[in-house]
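Note that one protein chain is taken out, while the other chains of the complex remain in position.
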Amino acid sequence: MTGTVKNAFGTFARTTSGPVYLVLVVVFVICFTVVTIDGGTFLSVDNVREMLVNSVALGIVAAGQTLVILGASLDLSVAYVISLSSLIGAETMDGENSRMMLGIGAVLLFGLGVGLVNGLIITKLRVNAFIATLGVGLVIRGYIEANYAGPAGRTGDDFRKLGFESWGPIPLSVILLALVVAGVWFLLRYTGFGNRLYAVGGDEQVAKLSGVRTHRVIITAHVLCALAAALTGLFLASRLGAGSPLVGQEATYDLQSIAAVVLGGTYLLGGRGGVLGTIAGVFILAMLDNTFDQLEVNSFAKDVARGLIIIAAVAAYSVRWSKRRRRQEIAAEGGLPPGGEPAVAGGGVAR
Amino acid sequence: MNADSEANGEAKREDRAAPPASTSTKEPLLEMRGISKEFLGVRVLDKIDLDCHAGEVHAIVGENGAGKSTLMKILVGAYEPTEGEIRIAGEVQSFSHPLQGQHAGVAIIYQEFNLLPDRTVAENIFLGRELRRGMILDRGEMEARSAEILDQLSPDEKISPRSQVGRLPVDRQQTVEIAKALSLDARIVIMDEPTAALAGHEVERLFEQIERLKERGIAVLYISHRLKEVFEIAERTTVLKDGQLVDTVPTSSVTSPELVRMMVGRELDQYFPPRGDPEKRGPVKLRLRGAGNDLLEGIDLDVHAGEILGIAGLQGSGRTELARAMFGADPFERGALELDGKEREIRSPRKAIAAGIGFVTEDRKSEGLALAQSVRDNVALAWRGLTRALRREHVLKTSELVEAVELRYRSLGQEVRFLSGGNQQKVVLAKWLATEPQLVIFDEPTRGIDVGAKAGIHDLIRGLANEGVAVVMISSELPEAIGMSDRIIVMRHGRIAGELPPGSTEAEIMFLATGERDIATEEPAAPDAEGPR
Partner (left out) sequence: MSTQPAPVPEPPAEAGRSPSDLLRTAFGVLKSIPIVWLLLIVMFVWIANADANFLTPSGFLLYLKRAAPLAILAIGAYFVLASGEFDLSVGSLVTVVVVVAARLSDGDPSNTVPVLLVLFAIGLAVGLFNGFCTTILRVPSFIVTLAMLLMLSGAVFLWTGGAPRGALADNFRSIGRDGVEGVPWIDQIPYSVILLVAFAGTAMWLARGGFGRRVLAVGDNDRAAALSGIAVHRVRIATFVISAMSAVLAGIILGGFAGVTAQVGIGLEFEAITAAVLGGTLLGGGRGSVNGAIGGALVLTALFMLLNLYAVDRALEQTFTGIIIVAAVAFTAFRERAG
């Protein structure tokens, strides 16, 4: 009996996302302890609800980023998409409840457009994802800075409910996050697109030779990611009551979404991982943020801490990934290490 | 019992080579007529004709660059032919994308498997054609069908459709590839160097799987450098040379030397430069005693100045690991290493180079050259401490080196990626010569180089030894290992299985490499190896 439990745990621990749940628990314990010692409350209903709501924005955009990274790509334009989305949404709605759907539609259309442009530049122009999305982001940024000096537009009362109302004890925004995450999870696990996305991210050549239309897959992933960013922009507009030109950059959604994805165990080079791990990563970041706020740590220290944590997390995973790759390389040779494990092999040309 | 199974094995082998009765009269399942291909004005294939019947195994042989893979890529739809037509079951086919080839029933199993190691067997088999129920993936059905095919193909070695492919042993991954082809209802299966990564008994398993494909009326195209296997499995053999069709012959009607002659167009009885005189070899240059790391154990060996020490063994026996350890890339953790009688620690390539060791790696493109850099810069890659004052000397030195290896190039500033495989290897060699090494390790020095250029490399290696350099040469090609080495060390499972004198037979090497008795080779077994039971 204990054998099977140990076995199950071992398999679990060896999955890509395994460690992040452990880290989640550890971080939770640390944050809880630190905050309580400092005299604050970590686990109150209010605080938990606040952390959850604070996770919504990053959570939605990180879910989108997960798709793109799984496809061995990247989206560094999200921060600017978020900002411009909030502006477009708020300006279109112009305070009228009747214009709410119009505003949402306009924003989603914008997200679709940006995602398409990103995807096309990457696939058809063969520009690497980093530069492509960065370039697009810069284009958007220039436009924002040239046209907006400060917050603009106004969301209607009905729309603002999304940001503040609850359904029973659960805030609507958290439900939105849950829906998005569930949708992405379902997409990845149960649809052909999901399977093909993993394939394209794992080895684009293999996918292509198996008849997968790789360009279409990557473009779709980018569209979905941009839509997620647009959705986040809408959500933030509903919270702020208006659109803001800086809301995306201030929270460094680009770096943080990537950090959450990596923390969650998704392989930065694609092909491995999932959205549940990403959400765990988002919660970890939210808990840390909350702890810093409660301890009234100054913002610079917070930024330094966040930067260091991101670097440390990726470093830790890099070690794990390169060890795993080395083990597969060794096994590929069918080599029997003296007194070592049985020959479990990877594929490829042996030595 | 041994003799019986030997006889059975013999009988089985002969059966395979005989064409099934049905194929002699029917129309061929696959017909390629007048296939030509041009890339940017260069004709790489010239009016190739090839056909294959259902249930036939048709081998395609030729040197590297003869056009075998180009021809296959045209067949699967990865390339479009400049001229010519393809007919499958009498219908003309024209592919512009591999997906179309797949639909027409053409499947290819590449040497580097086309699998996703992080996905399961079922996911790999159904990649791009996932089974659905409405919008949702029907995993249950995919797994059930995968299990069916895998069972048929390999009934005694169970492969679970839920296993992660990356965790399976190499030969089972190959089975997954074949299963994938079957699931595509392939009528034509192309195998590109299928046994490159397989050990002896795994090759037998592969042949059994090929039998099953034949039983289903599938036409099998078998590309291989291993003529021994070609003779065992193929009914007919097509020889390509320099993009042209030399001939298509029933395999049983030719001998191996004849086949080789068709491939290269000249007599190759004098393959290798003469070996060194054991009396004349120099003192021990490198000595290992009890050396080991996480992949090697108990390595005891001596390498003398002026000799070529060959290292043979199966894939995964640790040969490259040994080379990397000697070079400090994956250093030894135990035991003693002596250079010129003095105990040393070599823990990095830099230290190794400083100690006079050079390493011509197995894969020159990924480990030996900076492809976008010039010939001049690549030759200088390992030569440290190049100050401006020495640059003049360096320019001369580069030309000397490049002449010494008889490089064919346009200019020293030419980017290395434009050179042929053989010339690229020469650049790598020149790079090491520039460091004036006293010990050079070669790992598969003539891999991916055509027969004509190989001889040049062999001469250079022997020349090096004759000048007093200690040479270690790893080779998977047994004739090369036997022909070049003054002594042969055979590795197995990370240890040295034994040492053999020059001129040993392939059988003796294989015996040590596998530790088993009944390995079928071309050589008749030595009388005492197969005694009465």
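Letters A and B name the chains as they come in the text, with residue numbers starting at 1 for each one.
Here, a contact is a pair of C-beta atoms (placed from the backbone, for glycine too) under 8 Å apart; a residue touches a chain by one contact, two chains touch by 3 or more.
Fair warning: this is a prediction, and the values are worked out from it, not measured in the lab.
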Residue, one of A:Ile30, A:Leu109, A:Ile131 or A:Ala182, that touches the chain absent here: A:Ile131
Positions on chain B contacted by the hidden chain, ascending: 327, 329, 349-350, 352-354, 359, 361, 366-373, 377, 380-382, 384-388, 399, 403, 406-412, 431, 456
Contact set of chain A toward the excluded chain (per top definition): 121, 125-128, 130-132, 134-139, 141-146, 252, 254-255, 258-259, 262, 268, 298-300, 302-304, 306-308, 310-311, 314-315, 318-319, 322
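Quick note on the criterion: only the chains that are shown with their structure count from here on.
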CA centroid of chain A to CA centroid of chain B, Å: 43
For the chain B and chain A complex, residues of the former touching the latter: 78, 97-99, 102, 110-119, 123, 127-130, 132, 135-137, 165-170, 173, 196-197, 199, 292, 294-297, 314-321, 362, 493-495
In the complex with chain B, residue positions of chain A that touch it: 189-192, 194-196, 198-199, 202-203, 205-212, 271-272, 328, 330, 332-338, 340, 343-351
